[in-house]
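Encoded as structure tokens, here's the structure I'll be asking about.
Only a single protein chain was left out; the remaining protein chains are all shown in position.
In this document, chain identifiers A and B correspond to the written order of the chains, with residue numbering beginning at 1 in each.
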Amino acid sequence: MSITPYLTLAAILFCIGLYGALSKKNAIIVLLSIELMLNAVNLNLIAFAKYGPKPGLAGQIFSLFNITVAAAEVAVGIAILINLYRNRGTTDVTDMDTMKR
Amino acid sequence: MMHFLEQPFGWSNFFVFLLLGIVMLLIVLGFVTYAIYFERKVIGWMQFRIGPNRTGPLGLLQSVADVTKLLIKEDTIPRKAERQLFILAPVITFIPSFAAIAVLPFASNLFFADLDVGILYYVALSGISTIGIVLGGWASNNKYALLGGMRSAAQMISYEVPLVISVVGIVMMTGTLNLRLIVEGQAGGFWHWNFIPQIIGFVVFVIAGISELNRTPFDLPEAESELVAGYHVEYSGFRFAFFMLAEYVYVFAIASLTTVLFLGGWQSPLPVLDFIPGIILVPAQIFVHRLFLLLAARDAAAHPDRPAHGSRLAGAAAARDRQHFRQRDFNGIGGWGRMKGIMKGLGVTFKAMTAKKVTYAYPDVPLEMPDRFRGIQHFEPDKCIVCNMCAKICPTECITLTGKPNPDPEKKGKVIDTYDINFEICILCDLCTEVCPTEAIVMTNNFELSTYSRDELFKDMKWLTDNNENVRKENNSAAPKGGAKANA
């Protein structure tokens, strides 16, 4: 087993996540897509930690940090979303354009 | 077990694992069955009742019967429910609960998985169960279910944090997340057990564990008084059984986890007792811990949430307690208040356990009716003079009687030939016995008349004559008639 299948899987997931993040209008789905992209990155990190040029645990530790940041990001994201929904009554990202006007 | 885990995975191993898994499933099912039975008994005790006592000796088969009933019940899916998720939710809840058992070590050589991340594995899986609960609540398309699901998720997630943090101390002391190694670190008598150095962690773990199980002081998710039953209102039949099962499997898991983490697992409490095989010790401890969990948790039931269910004693205390519980519960704090509530509840249970029960074990122990009770009549043919008074006075005309000439030619008058009472219409008004001059017809204290056919309610003379138990001792006709006369 080499690293290539893992990197390919990560690339597939990343592209799906990218597409979802940019095309979906529901803010929750956009957040989810971003999570998917982060996961793809984590997969890369862990794959490199095992099959990369310098195998070691650094990759796993980085992915742990990544997961932590992602958790914080989701918590804040959902909080902002709920607040926005309360004030504007929408979760559609195309409606969140007060800064533009 | 270790040598099985270290072998390469093949068909023979697969079957061994499958077999062990099935055995474990059966053990857990048995545990769940008797946990429910036990719980119902305890609730019975604290409410001066007997609890299940009809199915099997001492009611031991009650839960078996209940489960059978659940399994053959019609499986309803609300029309407006989200069908796929509704079906999926109990599965999502149950599978992790059973999978989580795999890491629990039962003896130094009996465990199903030797994971380096045992604790993490348990916590991760129990988190997945929560998804099933939320989904079930959401998919039911029912406001109560949704509220129950949301509350349950909020509570389970928020108490998972203290649950995990309370274990961190042990992990740092032992230097491993592996449950088997944690137990091995506690060898050599109960003073080496983790609950002594980690007493705060222990207390936090027990409280958070109760809350994780949604058991009573923390049963906001299914608070019956306000949410009907919480997330599983719409579930019936075997889907409901799955939720139930998952809940009790977690009771098992948390109890065993407490044993393994804090109470020395299979290590015997005193070095002298080392001869006791560990395989007995773990279940014993689990049992003791569970006893506490249940007594404590269910007891507090009488306190904060369900005074209507509880005895009057508990209810009165609850009325007072309830206010401060309500105020704090939603803030998710107030552990001390809860502990106090639990302790009070325990007191109530132990007091009520030996007290005289207010329920009767009815057909086995006949009810003591007051002597003036108007039951079904007993008839004594020898006393009857066929005066027809009873048939005449009967308001519903349910008495039919015929006389025949006295067989003894020397005596005048008639003797009774047939005497029937139609209990389909008899209102047990007592007038017939009141009016009878010879007390040939008297009332008894019996009242069971139920039959499968109306025809059997038509009782003849023989039956009435044989109905001679519990005859009312003092008949009204024998007592002085009218209060005024007696006074004069």
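Going forward, a residue touches a chain if its C-beta (ideal position, glycine included) is under 8 Å from a C-beta of that chain, and two chains touch if they have at least 3 such contacts.
What we mean here is this: contacts and distances are computed from a predicted model.
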| item | value |
| --- | --- |
| Undepicted complex member, UniProt protein name, chosen from "ABC transporter ATP-binding protein", "NADH-quinone oxidoreductase subunit J", "D-lactate dehydrogenase (Cytochrome)" or "DNA modification/repair radical SAM protein" | "NADH-quinone oxidoreductase subunit J" |
| Options B:V134, B:I170, B:I207 or B:L464, residue touching the unrepresented chain | B:V134 |
| Hidden-chain contact residue, picked from the options B:T176, B:S236, B:N422 or B:T465 | B:T176 |
| For chain A, residues in touch with the removed chain | 1-9, 11-20, 22-26, 28-29, 31-33, 35-36, 39, 42-43, 46-47, 49-58, 60-61, 63-65, 67-76, 78-83, 85-86, 91 |
| Hidden partner chain, residues of chain B it touches | 9, 82, 84-85, 88, 115-117, 120-121, 123-125, 127-128, 130-131, 134-135, 138, 146, 150, 153-154, 157, 175-177 |
